[in-house]
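These notes concern the structure reproduced below.
A single protein chain has been omitted; all remaining protein chains appear in their positions.
Order of writing sets the labels: A, B and C. Residues in every chain begin at 1.
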Amino acid sequence: MFDVGIIGATGYTGGELARLLVSHPEMELKVMTSRGNAGKPVDKVHTYLKGHVDLEFAPSIAGADELDMVFAATPHGVSMEHVPGLLETGVKVVDLSGDYRLSDPDIYETWYGKEHSDPGNLANAVYGLPELFRDEIAAADLVANPGCYPTAAILALAPLYAKGLLAGDVVVDAKSGTSGAGISPGPRTHHPNCAESVIAYNTGKHRHQPEMEEVLRKVGKGGDVLFSPHLVPIVRGILASCYADLAEPMSTEEVVSLYDAFYRGERFVQVVDEASVRAVAASNRCQVSPAVIGGKKAAVFASIDNLVKGASGQALQCANIMLGLPESTGLDFPGLGV
Amino acid sequence: MFDVGIIGATGYTGGELARLLVSHPEMELKVMTSRGNAGKPVDKVHTYLKGHVDLEFAPSIAGADELDMVFAATPHGVSMEHVPGLLETGVKVVDLSGDYRLSDPDIYETWYGKEHSDPGNLANAVYGLPELFRDEIAAADLVANPGCYPTAAILALAPLYAKGLLAGDVVVDAKSGTSGAGISPGPRTHHPNCAESVIAYNTGKHRHQPEMEEVLRKVGKGGDVLFSPHLVPIVRGILASCYADLAEPMSTEEVVSLYDAFYRGERFVQVVDEASVRAVAASNRCQVSPAVIGGKKAAVFASIDNLVKGASGQALQCANIMLGLPESTGLDFPGLGV
Amino acid sequence: MFDVGIIGATGYTGGELARLLVSHPEMELKVMTSRGNAGKPVDKVHTYLKGHVDLEFAPSIAGADELDMVFAATPHGVSMEHVPGLLETGVKVVDLSGDYRLSDPDIYETWYGKEHSDPGNLANAVYGLPELFRDEIAAADLVANPGCYPTAAILALAPLYAKGLLAGDVVVDAKSGTSGAGISPGPRTHHPNCAESVIAYNTGKHRHQPEMEEVLRKVGKGGDVLFSPHLVPIVRGILASCYADLAEPMSTEEVVSLYDAFYRGERFVQVVDEASVRAVAASNRCQVSPAVIGGKKAAVFASIDNLVKGASGQALQCANIMLGLPESTGLDFPGLGV
Partner (left out) sequence: MFDVGIIGATGYTGGELARLLVSHPEMELKVMTSRGNAGKPVDKVHTYLKGHVDLEFAPSIAGADELDMVFAATPHGVSMEHVPGLLETGVKVVDLSGDYRLSDPDIYETWYGKEHSDPGNLANAVYGLPELFRDEIAAADLVANPGCYPTAAILALAPLYAKGLLAGDVVVDAKSGTSGAGISPGPRTHHPNCAESVIAYNTGKHRHQPEMEEVLRKVGKGGDVLFSPHLVPIVRGILASCYADLAEPMSTEEVVSLYDAFYRGERFVQVVDEASVRAVAASNRCQVSPAVIGGKKAAVFASIDNLVKGASGQALQCANIMLGLPESTGLDFPGLGV
């Protein structure tokens, strides 16, 4: 049994981690921290955890050295204040923020609007997408858990980048549920404003764009990404719709074969005819549907649950790998479907 | 052409009033006030009014004496600060807040949690439900526009109270869309929290309960109201489900006849087989469906759009009456249906 | 390991049973039948089961005698054609339809509109609400799994009936998500028709009304039920709002204590301040919130996931009991919360 903790555990990803951990047979959730809710029973904040999590929020992660793993569910800019100290205690860390996803501190500063306070650890951080970087994750002490959008977009595009089959740039038009915006209310996610609407936001300006580009270029060869995120009125889920020109004409069958081969043996990626958000809801699964249009363009769709495969489930998948557990431990269940 | 103004116009009911007024053939919207947004173009806040409302928010309603009508879309507790001064200028006022709906200042204090600062005008205020108080509204300088829930519940129950046909108390279980909660974001109406949920709140403790009771007793005879409001994940609309024992056994046909007769000639109330929220959406209509269960219980359902018949449309209906216009001027259009 | 089968497995409750069974450590799903989809891979119909269920739909349940348990997810009127034969093979049966819930075949005929073809087994069927009938379920070969609405309403009201604390009749105003209407598309659940609407239907005429009444009277003493179901635009979940007069004045604290005591030790029922649909989503949990209004009226709210505690989860809970397994095996996980 491994002892684990969560810092910054009052948000949606912190709660979701706890929800998954209570069914995990090899990890025990020992501590959840929160500055604002310190001293409060966890199940007063995350009421759905009543009967499952019998903890109070701790003000800090004192005693981290007795833990095997800490999940940092802290916001961008806050994680990098905590991570160096945690690593010094010897505990392994999965950071769910964006602080360690970009390898270049200058690019971090450009996109996150602040100087990186822990540039030294950027080189130690492994990008936590197990389907692409499994071995590195196994050896890592610090994993930068991927963003929700990049998880979907990279899994959609990786096989094409890996083989260098694309010509020109890629459009990633992604549709996210509102839980991706986090637990804090605001005008964007105020129900009367968003429930019967669809909005594009931050086109070409979202922090997940350089993340997609950096990772896809590690995987292989291809163009820039034009990332266009949208908010749609669902709670959980992302559908990433990716479009690009093929370098050479191919058939849909050829592309599907390529994807089948690329993801053979992956427990959490399914190549399907029609990627469905609902089919993967509340699961750690990603569905990918590649197609060729007119012999010369690729259209690839990928669906995930942004809180599971797009955040807390993937963090747990990485943690399993880092701790030497079978990768799907505690995560091997189907999506809701309905 | 009558000149009208709106104070407190940055919220949903203020915007909805403006939306309706731009299609009103006999009223011209001259001024919209806002403390917080003074100086800002109205269409920067209510973007859907672009091309229709060419005003900036005014800091106050200076020059009210040149207007024919002011709509107070200010919050509870704020309206009563403005109304006495407005009335002194000679302008007619429809107040959309709850400040003048209860005739007894002590009951106001009990339910609104503050002393009434303008008790003298309570006796001058007419409750603005035209189907019940048309003549009084025509003669009034100050109309207290009904609450959204009371509009639906009172229209559902008035015929039974008028004839004294009920025995015992009444249950009003009402389901409201989220626009009823207003424009300010909060946890209740944060999309991830409410979109796939239904919540009962303030059972027996909502301010609209004494409002229903006072008005129904003006109309006729009957018991207390147990009011149980719920939030459902739709944007616009209320369905009020009302249950009570009948004093004497009746058939559904008899009750339907009674309702048909009671609402004969009413442009905005329809007695139908199945009250539908969608059928009245964006309209000033109320659908009412009465039924008798087992010969001894009445179940009556009423649907409205909370922002129209439940707020701004009804305010306009009252204003039409107060200004001597045909009551349905600018309001005689069907619901969306879809 | 117990071998189990599902007949009529193409609907939502059949799929949900399979979804839950794949994570159940002590049951193995051996067969799923479907007339219409016989021969088709299960994961082509329930796509979310891909990678988890590697079966084809069988045309019938041949070989039931080698199974330990059969779940009948067949519609009302169809289950009673299958159950007698199944029982003869010696297999235990949990029937998710309404065919064995009412003990009197005449009442069945009145409410279901057809003669009961297996009245002899009505006396053998145990109503599958473990919180009330655990011992009988343990001894049963045939369990009639409760309806979704009755599960919520009965758990909300049982403590008050058990103690005979109510005077007069009860109103149950229940709000159901659309998955309760089943997998077949129709006008009621056509998204444009229902998404921004709320509808009351079958008030006083729904088959679940006599079911609630019969069970509550087994539990204790109290009046008739006026059951008023509503369709709300959520996918999963029911909130049952129950109202009744108290025989004697009580405080909310007293009623809450009563409920706490009544449900002490129950893994799947939680007495909470505010019953939330989202807190129990995708779980086998029921949240119950009792309150007293004005000293004399009880208002009790209960939330469940209609597909889990309201159908397939509860069926599994019963099956665990019937097979001598710990009751929460395979079901002990929290709701989604978000």
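We take it that a residue touches a chain if its C-beta (ideal position, glycine included) is under 8 Å from a C-beta of that chain, and two chains touch if they have at least 3 such contacts.
These numbers come from a predicted model, not from an experiment.
Visitor: Can you say which of A:74, A:193 or A:283 touches the chain missing from this structure?
Guide: A:193
Visitor: One chain isn't shown here. Among A:15, A:159, A:237 or A:330, which residue touches it?
Guide: A:237
Visitor: Looking at C:79, C:145 or C:179, which residue reaches the missing chain?
Guide: Selected residue, touching the omitted chain: C:179.
Visitor: Can you work out which residue in C:10, C:121, C:145 or C:189 touches the chain that's missing from view?
Guide: C:189
Visitor: Footprint of the hidden chain on chain C, which residues?
Guide: Touch with the absent chain occurs at residues 12, 177-179, 181, 183-187, 189-192, 194-196, 233-235.
Visitor: For review purposes, identify every residue of chain A that touches the missing chain, sorted by number.
Guide: Within chain A, the residues that touch the unshown chain are 168-169, 171, 173, 175, 177, 192-193, 195-201, 203-204, 224, 226, 228, 230, 232-237, 239, 241, 243, 245, 274-278, 281, 289, 291, 293-294, 297, 299, 301, 303, 338.
Visitor: For chain B, which positions touch the chain that isn't shown here?
Guide: 12, 15-16, 19, 22-23, 46-52, 179, 196, 235-236, 267, 270, 272, 276, 278-280, 282-283, 307, 332-338
Operating definition for what follows: only the chains that are shown with their structure count from here on.
Visitor: Would you mind reporting the rotation angle for the C-alpha fit of chain A onto chain B, rounded to the nearest 5 degrees?
Guide: Fitting chain A to chain B on C-alpha positions yields an angle of 180 degrees.
Visitor: Between chain A and chain B, tell me the centre distance in angstrom, where each centre is the average of that chain's C-alpha atoms.
Guide: It comes to 46 Å between the two C-alpha centres.
Visitor: Report the inter-centroid distance (CA atoms only) between chain A and chain C in whole Å.
Guide: One centre to the other, that is 36 Å.
Visitor: Can you list the residues of chain C that touch 2 or more other chains?
Guide: Where chain C meets two or more other chains at a single residue, that happens at 196, 235-236, 276, 278, 338.
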